[in-house]
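Of the protein chains in this complex, one is absent; all others appear in place.
Right, chain A next:
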Amino acid sequence: MPMVKMKCDESIPERDKHIYQTEADKSIIPSCNIATLPGDMTERGCAFAGARGVIGGPISDIIAMVHAPVGCAWYTWGTRRHLSDLYPWALPGRLANAAFNRRYCVVTDMQEKDVVFGGMKKLEKSCLEAIRLFPEAKGLIIFTTCTTGLIGDDVQAVARQIEQKTGLLTFTAESPGCSGVSQSKGHHDFNTQFYRQVHALRERRPELKMRGEEKTPYDVCLIGDYNMDWDLKVVKPLFEKIGVRIVAVFSGNERIENLVKMPDVRLNVVHCQRSAEYIAEMEQDGYAIPFIRCSLYGIHQTSKALRETAAFFGLQERAEQVIAEELARVEKSLAFYREKLQGKRVAIYVGGPRVWHWIKLMEELGMTVVAGACTFAHADDYAKINARAQAGMLVIDAPNEFEIEEMLLETKPDLFLTGLKEKYLGRKMGIPTVNSHSYEKGPYAGFAGMINFARDLYQGIYAPVWRFQWGINTVRGEENAVE
């Protein structure tokens, strides 16, 4: 059996089937995307987080109406670093301090009586008021939560009414927290519902489609990029330079009007293949738009993404030119970090795909991924990990706090790439961490972003603090170990 039994799981053997070590000639797929064991100290979030936080949140010009008690909205108010460049006015001549999608938190604030009598009236009133308050919004998405899902509010009916009354593009994302096994369900829900609603909308209002003369033969959609810490600022120009036009990004810093035009492109380029491949697949089936999978992290993978996109349009020469130019820009700095990071061992715990996105990137920096864990990965993610990893890498599906600790203790990485909740745990164990969800100081994607990433990895490992942590009689440095 290639599965790994962790000490902390002795009393919950159900966990064994989630944990394995990679093998050289075999792709082991653990149990994944299944129900969480209650009380196992899971790190997973909820479906609502997937729909509202991950995919709905980055859309720049919509009102994100959270139909819920106040908390669900409060926690998703400007937390994830999905940045945007569309700003509301604060005062005459002065723009707001935060972009529109992070500046306002709009919620129906369900109260006890609404739970008893239903919240549809409240929702409708709230939407109409919010539309009057924020005339700059070009759309509205209603997100449901446990509360409004359980009481069974018909939010689609409300959305239809709102659109009839105001003409504003109105969508629903029904993804209550208690549906599915993780935030992955919310990604899926959003993809499917949005696709269907856009499809219906285009039938209803064909004027929203891209007009024939607006189309170019080089139109693509970048799917599954959420503009974390301005990743798009370094990624989009790469595609534009090779001569393709990005019509819409699903959904980082994107306007709703462009998202409605998604079915008008010639090719979909899918970056996050966990949270957004669904919509690419549906567009393939529904609109015969082919898609390619890519990774925009690291030199090798970004180059590959550009080459494959270019090959689709016959733009290979320009792609080679762009890649050469970009390489020249980062060469020197990359060499510096390669020397500093050579031989370091890292553990990665993220949502899912970034484990495999980053294995190659770490190799490019001379580092090895010794352990990887995914909150909500599916079988295809593990296949991708296996295809990229060295043999002997510890892999954990839907890890819990104990397993993460044991993973760190057993594999003793020099650096732990993880999210906000776990990074402080790593630090308490004396292991440097880098925030791998919202980044420390991004962007991390593309060629230029890779230097930022390498810098943050370097700062993690070489921070002076780690030399002093062992007590007043011991200083451990790189060269000296004084006892």
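Following the convention adopted for this analysis, a contact is a pair of C-beta atoms (placed from the backbone, for glycine too) under 8 Å apart; a residue touches a chain by one contact, two chains touch by 3 or more; residues count from 1.
In the analysis below, contacts and distances are computed from a predicted model.
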Chain left out of the displayed complex - its UniProt protein name, from "Branched-chain amino acid ABC transporter permease", "PqqA peptide cyclase", "Nitrogenase" or "Heme ABC exporter ATP-binding protein CcmA": "Nitrogenase"
Hidden partner chain, touching residue among A:234, A:294 or A:341: A:234
Which of A:48, A:195 or A:313 contacts the chain that the document leaves out: A:48
Options A:16, A:109 or A:320, residue touching the unrepresented chain: A:109
Residues of chain A (touch criterion as defined above) contacting the omitted chain: 8, 11-12, 35-49, 61, 65, 68-77, 79, 83, 85-100, 103-112, 114-115, 122, 125-127, 129-130, 132-133, 135-137, 145-147, 149-151, 176-183, 230, 233-234, 325-326, 328-330, 332-333, 336-337, 401-402, 405-406, 409, 420-425, 427-430, 441, 443, 447-449, 451-452, 454-455, 469-471
